[in-house]
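Omission of a single protein chain aside, the complex is shown with its protein chains in their original locations.
Presenting subunit A:
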Amino acid sequence: MMLDGTEDEEKFLAAGIAGLQQNSFYMHRALDSNNLRDALKYSAQMLSELRTSKLSPHKYYELYMRAFDQLRKLEMFFEEETRRGCSIIDLYELVQHAGNILPRLYLLCTVGSVYIKSKEAPAKDVLKDLVEMCRGIQNPVRGLFLRSYLSQVSKDKLPDIGSEYEGDADTVSDAVEFVLQNFTEMNKLWVRMQHQGPSREKEKREKERSELRDLVGKNLHVLSQIEGVDLDMYKDVVLPRVLEQIVNCKDEIAQFYLMDCIIQVFPDEYHLQTLDVLLGAYPQLQPTVDIKTVLSQLMERLSNYAASSAEVLPEFLQVEAFSKLSNAIGKVIEAHPDMATAGVVTLYSSLLTFTLHVHPDRLDYADQVLGACVKNLSGKGKIEDKKATKQIVALLSAPLEKYNDIMTALKLSNYPRVMEFLDIPTNKVMATVIIQSIMKNGTRISTSDKVEALFELIKGLIKDSDVSPNDELDEDDFAEEQNSVARLIQMLYNEDPEETFKIIDTVRKHILTGGPKRLPFTVPPLMFSSLKLVRQLQGQGQEENPFGDDSSTSPKKIFQLLNQTIETLSGVLTPELALQLCLQCAEAANDCELEPVAYEFFTQAYILYEEEISDSRAQVTAIHLIIGTLQRMHVFGVENRDTLTHKATGYSAKLLKKPDQCRAVYACSHLFWVDDHDNMKDGERVLLCLKRALRIANAAQQMANAARGSTGSVMLFIEILNKYLYFFEKGNPQVTVAAIQGLIELIMNEMQSDTATPDPSADAFLATTMRYIQFQKQKGGTVGEKYEPIKV
């Protein structure tokens, strides 16, 4: 009967509206002249437009709304009419003389509304009559709209408690009865739509039905608004009747929508108290109904309810909400063996959220939920379905969010078992989530057992999976996740050094399995954690190890461990990184006054330098690191120190580029002048270094001259001048005014030479240096005196 093509429909709608408007115009004229007979005639004609079968529900609604507006005016007219002395009872009969049923019933509902207001008959009788008479419309769309109109005009006139229409005892039940009956009839009509018309239009029909669903659901909303529907009435009458209708209608769309409706419109408290009944309905629904969504909604509502106030929690315990929900889920899953994995997990995820909110103290419940989930997933292997894995992540994230503490999750024995089901990428995502949770909450994981468990959980990030090598991985993502692992490592410690040491050992064991790609990320933080421990021990003055030499936790032991680590990793770590780590260790050893250890690390660093670092740029960086570290070492005896400094200066002089050589050499000068240690102030060798630097600078200058015909920058000279000034100020007797003076002149000459290349930065540098000298002169005091002889 429905015509195809929206164009036609538009035409029919336009025609309908035109007819409606024309008749409503005559109706208005009749109203204005108080002509009841004509008013009825034209209103009936107007309403006849609603008899059309040619409109989709959507368009029909438009027409209906226009008629609705007109009916409000008619209703007001009827009210006036009764005030003018027309008997409402006569009016009630009069409108029933209309020949066509649809207009007749619309008019009847309209007059019925006035009838109730007039209180000439008990509201319940009028309502009962109306709801019965409406049966005359068996066409689904027209019937739904008519009944929706009835619901609309009657909702403020129900004989509710406290309502002015409340009659004698127990009229609330009449109100409820009325709404329930209307609901039942509407639902029947709505369901019937599914079975009318050719089956090829099934999809279209389903769409139309979903457009109409709120008309049906509105009744439940009205029910929830009735004051008199208290818990008892809800439990004894409303819910059983509604559920009966839902179950019996055997319609997928209706069941899904209405179950959801019940959950949304009635108070949480009611749901809690009627959990048995409500849950009992689920297994009876059609197998195609999306139960998981509805059930999840319910649990979500209850979770929020529990979270809303602590006062309601006893209710949950009283009704044993958890076990009921848990059973219900079990049954639902059992009843739907072909339910998608995602669905199963969603259910458990909701249940977990629920139990976390309601029973935060019952970790065993949470573990039960996970256990049940594991049971249902077992035998399915790794889960690849995107939706399902997403739900598992949600499931596993829930405890983390709730407790803000991975420690709690670690207590859940089934937690890692659930995680097992994730495919590799998702497993990684989950591991990242766990790490982020730890970061965010600054959770302290302070025993090696827990660390062990944690690393077991996040092993997806720690090592390559056995199953498939992750070849096609985004570099950035990889760096991101490994960085988070690195951050995690930093967070693991315990006040008790011994435990910390165990933790470090555990972590080390795990990360060493990580393979060459991960180690550069994970080893440094481990090293630094270890060094932190070393310093912690040192800070506590525990060089004298309280645990005795056998104890694992002496700095020495730690260094041994570190040494092993570095050694095992040689060839895996980049040499630059290894060198840096060696130097760090050496410095730490220095602080612990462990000369042999420090020497050992230095030796390793030198070896790395000699054997592994061949790139000249890397060499420059490395040599400066070496010099810097060595300068701070005080643990070495004269001999060792000599050896090392000698080597360092040797390396410096062998750098490839002259400027680099020069800079490294003058940096070496610091190796012979350590401020706080008088035994390490060798002015002569400082000067030697500086002079050597000067020579190299000179050579560099000449090479430049020879190669390019212009002298290079005087930058190096100025830098050396600054070194001179430094040592001069520090009181190195070998650095004299004359030497400085000479150097300044040299620089001046160089700058004025014809071949000099103008270099603004050098000019600026020189100017600053000169200003500094001036400044020091003017300072007066010993410094001023010292500078006085220098002429600028």
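Side notes on the structure shown:
Operating definition for what follows: a contact is a pair of C-beta atoms (placed from the backbone, for glycine too) under 8 Å apart; a residue touches a chain by one contact, two chains touch by 3 or more; residues count from 1.
Criterion: contacts and distances are computed from a predicted model.
Think of the chain that is not pictured: of "Translin", "Vacuolar protein sorting-associated protein 26", "OLC1v1014527C1" or "Glycosylphosphatidylinositol anchor attachment 1 protein", UniProt labels it "Vacuolar protein sorting-associated protein 26".
Among the residues A:G136, A:G650, A:P733 or A:G780, only A:G136 touches the chain that is left out of the figure.
The chain that is not drawn here is touched, among residues A:I17, A:L36, A:C86 or A:I101, by A:I101.
Checked against the hidden chain, the listed residues A:K188, A:R209 or A:H357 yield one contact partner: A:K188. The hidden chain makes contact, of the residues A:E62, A:E80 or A:E93, with A:E93. With the whole complex as reference, residues 1, 51, 93, 96-97, 99-102, 104, 132-133, 135-140, 142-143, 188, 192 of subunit A touch the missing chain.
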